[in-house]
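Dropping the structure in here first, questions after.
In this view, the complex is presented without one of its protein chains, the others remaining in place.
In order of appearance the chains are A and B, and numbering begins at 1 in each one.
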Amino acid sequence: MEKESQLGGFQGNVQKIATFPYKGTEDNDLEALIQEVTQNEKIKVYTGAKVDKTIGGPGVFEATISQNGTTAAHRIGAIVLAAGWQPYDPDKLDEKLGFGASPNVITNVMFEESFNGGKIGRPSDGKDVTNVAFLQCAGQRDPDHLPYCSSMCCVTALKQALQIKAQNVDANVFVVYKEMRTPGQSEDLYLKAQEEGITFIRCQSPEVKVSDESLAVEAEDELLGEAVLMENLDMVVLATGMVPVTAFGMDITQEEKKKDEEEAKKGEEDLDDIPLDVIRRSELLNLEYRQGPELPALRYDFPDSHFICFPYESRRTGIYPAGCVRRPMGIATAQEDAAGAVMKAIQCIELTSNGAAVHPRSGDMTFPEFAMQRCTQCKRCTVECPFGAINEDEEANPLPQITRCRRCGVCMGACPERIISFKNYSVQMIGAMIKAINVPEEDEEKPRILVLACENDAYAALDMAGINRMKYNAWIRVIPLRCLGSMNLVWIADSLSKGIDGIILLGCKHGDDYQCHFVKGSELADIRLSKVSETLDRLALESERVRFETVSIIDYDRLPAVLDEFAETIDEVGPNPFKGW
Amino acid sequence: MGVKFDPNLMKDLKAFGLKDANKCMHCGNCTAVCPLSTPENTFPRKLIKYAQMGLKDKILKSPEPWLCYYCGDCSDTCPRGADPGETMMVMRRYLTSQYDWTGFSRKFYTSEKFEIIAISIVGIFIGLALWIFHAGNPNMEHAHLNSVWPAPAIEIADIVMGTILAILLLSNTWRCVKFTMGDLLKKIPLEIYITQAKELVIHFLTQRKFGECTDRMQWIVHLLIMTGYSTVFMLVVVFLAGGIHVIGLSWDEIMFQRDVIYPFFHPVRLLGYYATFAILYGTTYAMIGRLKKSKAQYKNSHGTDWMFLILLQLTTLTGIFIHFTRLLDWPMPTYVLYVIHLMVAVPMLVLEVPFAKWAHLAFRPVVLYLMAVKEKYLQEQKGAA
Partner (left out) sequence: MANTETQSILVVGSGMSGLTAAIEAAEAGYDTCIVERNPYLGGRVNQLHHYFPKLCPPYCGLEINFRRIKQNPKIRFFTMAEVEKISGEEGDFEVTIRLNPRYVDEKCTCCGKCAEACTMEIENAFNYGMDKVKAAYLPHDMAFPMRYVLDPALVKSDEAQKIKDSCPYDAIDLDMAPRTVELKVGSIVWATGWKPYDANKLDMYGFGQYPDVITNVMMERLASWTGPTKGKIIRPSDGEAPETIAFVQCAGSRDENHLPFCSGICCLASMKQATYVREQYPDAKIYIFFIDIRATDRLEDFYNRVKEDENIQFFKGKVAKITQDENGKDLVLRVEDTTTEELREISADLVVLATGMQPNTSDTPLPIEVPYDDYGFVASQNARPGIYAAGCVRTPTFVSEVVQDGTAAALKAIQSVVRR
């Protein structure tokens, strides 16, 4: 599915490419790739098309694709979102970069679009270019524009500069850069450009000077300690960055806020405390998901995975972003990325068709079951599901789409009516485990402490503390949870009413650098726990009895101390008055 | 204010032998690895930047090329293969040509053809002059040079040549001083120039700074060539007539190039032997180095580098041959060799000393001396403040 009339995307404009082994420029072989696609009978191509609507979930997606006024519906197993990027709007650039002041100030993107016929000429009159300056990081690495680095502009500038040199060996070509970023073997391209006589100037804030007929750049050269003036330029090329297409459109959290404000007036229950994902109406997938029509994005609107070890662990099951929509990258990486995303898509179809979950609970055959007759339509589960797996009907009844589910149990933890359970994991099950804990009598002076630990990190850390023969307080009993997000407050209430003296939750780090593989599990547990103080007050219990502690898998060195200290606190607080009731 | 980029300088410097300076990415390794680079005078990276940006004026004012003895550490450790040492060498060639007001030096450096033709013309001119102007009846029985070319004539020619050389070299050196010191030249009181004069002598004679380089072998070789050459220079220019006979300043005992053959332990003869050995050893070492490209400083050889070594070695070799033919008392070979000897030696002196590589024997110690002067001055300024 391609929105343009031809396949190939931006690369269709590109004449020369720079890729492995980065020894120089090479011809773009996009045509061959396009042919391979169009000739493959297993690939159905829609160009000039749009996805009107995507419903369902992995294995049972149904996408409505419109093309030339007709629509077609397709059954789809999984989706690769490779919708790419848009160049940063050069009109927004600082005035000192001169865009708009002269037709001869263009962007790196315009360079490709204008000169893909072959000859590189002065934009104003097509004359040969002999003096050209490339200004890097135009509106990039700049908090007022794009704060990030688009990764590929240095290599692109080197390539374009080499193209000019190939056309006219005597041309004076300048690259004004802030940091030259040519990682890996692409360092060779930098060297090649130097060998070809391209001049490099390190400057954090160059200025383009446009007067009637002449174009000049003044740059404070950091490595010279003086400003350098480059005069009589035929062309200035600004390296603008990549904006993911997911960055366009209204952010639904803003819509939600508005709606919430209205609802708050009506006095409905407040769900404000649940952190919402940034999802923009960028009209790419148009998912019929309760939580928004597109993939939730990370910072700067990239719908990337948040996990270093799992770059395809996207926030919507069965939908894998690839290429520059995920993060800025060059063609070599983009091709790898596409292959990786397809791998995940195939795998998702394979697992889903067997009824199994995908990563990180890959192979899990259970799924949440809803005892709908007891549902109060509180929306907790539909709002809190980190993967948008639960839709809602008009009456706010949850409509779980099982194949989207990652089996984390956040819904189970969220549900105040305890109507959600898995075949092998339920509120009752953990409740029974808590009930089975032996609670010593008050006169035994042995408090009992319950640890609810995330099985991915905290529990593994406790395990490693054990392997290292570390000792911690013997009052402790541990119950591992799929994710702290599945922690239901009823367990806290049950534990306390049973006489357990203290409860400590061990979960993953949350916040910007969250480590929870179910995104918000530990954060939600923390939020829920913060509300427990009311309950404690009602029961006339001390709030120190419950605690949330962030633990990573390598924290086993400090874990015994944390637990011991908690035990001490509990000892000081004294026995739970509900003991023996 | 800033500076203007000039694309022509790099192209120009290529003719002076610049090759890899483009590749410099300004990591600063060369300046930090250089044992002679100081906080006051950092190099070579700065000069590479000047070259890349075409900042001719800044190069002209830079003393740094003369502070570099080309030990090669920077080139050996350059992560980019940008050969900073060679760039400094090119700078010295370029500066030599810039100091030279006649424009001859520039031609000499930038055109190998010109270089060869110029040497040849001077050589042939000398040959012809010796052919035409010789005494009527040379002694064919014994090898007596003075019988063919009488001493006074040679002395006069020597003085004329010496004067021209001195005028050219000194005028170029003066330009070197002016460019390097700029406004400071006149600001610094004469007294400091005088008190620091010893620096000039020390740097000239010992090349002390070179000794601070990691590779000391280069210092030794350089010192051998320099002292050997200077010795011969003294012998020829000063001792030729035991002083300058024509103007009545002479001392017979130390006359050089007379038909008398001194005993082995005579100082003139010993000095001659030292000079011969020193030059021969030094030039052979350098030539083998350049052929094998054994060290960083030998990797890139400009036409003038070869010309310099070849002329020097030829002069020395013909000198040795003459020494033997005289000892053997073979008249004809002695005379022929003497002509050849002068056909090589004179062009070397006339062209290399004011216009080419030999000029650095003046520029380098002078600049080092000026730097000492400047340092002293700045110290005093600071003290006064």
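The rule is simple: a residue touches a chain if its C-beta (ideal position, glycine included) is under 8 Å from a C-beta of that chain, and two chains touch if they have at least 3 such contacts.
It should be emphasised that the depicted structure is a prediction, and the values quoted were computed from it without experimental measurement.
A.B. asks: List the displayed chains that the omitted chain touches in the full complex.
C.D. replies: Hidden chain contacts in the full assembly come out as A, B.
A.B. asks: Which is it among A:Gly100, A:Gly184 or A:Pro416 that touches the chain not included here?
C.D. replies: A:Gly184
A.B. asks: Pick out which of B:Pro39, B:Gly136 or B:Gly383 touches the chain that's been left out of the picture.
C.D. replies: Final answer for the missing-chain contact: B:Pro39.
A.B. asks: Of the residues A:Val60, A:Ala166 or A:Met464, which one touches the chain left out of the display?
C.D. replies: Missing-chain contact among the listed residues: A:Met464.
A.B. asks: Of the residues A:Pro311, A:Gly413, A:Pro447 or A:Gly499, which one touches the chain left out of the display?
C.D. replies: Only one listed residue reaches the unshown chain, and that is A:Pro311.
A.B. asks: Using the document's definition of touch, tell me which of A:Glu255, A:Glu288 or A:Asp557 contacts the absent chain.
C.D. replies: From the options A:Glu255, A:Glu288 or A:Asp557, the contact with the absent chain belongs to A:Asp557.
A.B. asks: Just one of B:Arg80, B:His144, B:His203 or B:His222 touches the chain that is missing; which is it?
C.D. replies: From the options B:Arg80, B:His144, B:His203 or B:His222, the contact with the absent chain belongs to B:Arg80.
A.B. asks: List every residue of chain B that touches the chain not included in the displayed model.
C.D. replies: Answer for chain B: residues 25-33, 37-39, 42, 45-46, 76-81 touch the chain left out.
A.B. asks: Could you please point out the chain A residues that touch the chain left off the display?
C.D. replies: So the residues of chain A touching the missing chain come out as 20-21, 141, 147-151, 179-188, 191, 222-223, 225, 298-300, 302, 305-312, 327-329, 333, 336-344, 346-347, 350-351, 359-360, 362-363, 456-457, 460, 464, 467-469, 509, 513, 515, 517, 552-554, 556-557.
Note that only the chains that are shown with their structure count from here on.
A.B. asks: Taking the mean of the CA coordinates per chain, how far is chain A from chain B in Å?
C.D. replies: Taking the mean C-alpha position of each chain, the two centres sit 68 Å apart.
A.B. asks: How about chain A: which of its residues touch chain B in the complex?
C.D. replies: That would be residues 172, 174, 180, 190-191, 194-197, 199-200, 202, 218, 220-221, 223-224, 226-231 of chain A.
A.B. asks: With touch defined as at the start, can you tell me which chain B residues reach chain A in the complex?
C.D. replies: Going through chain B, the ones touching chain A are 1-5, 7, 10, 22-26, 49, 52-53, 80.
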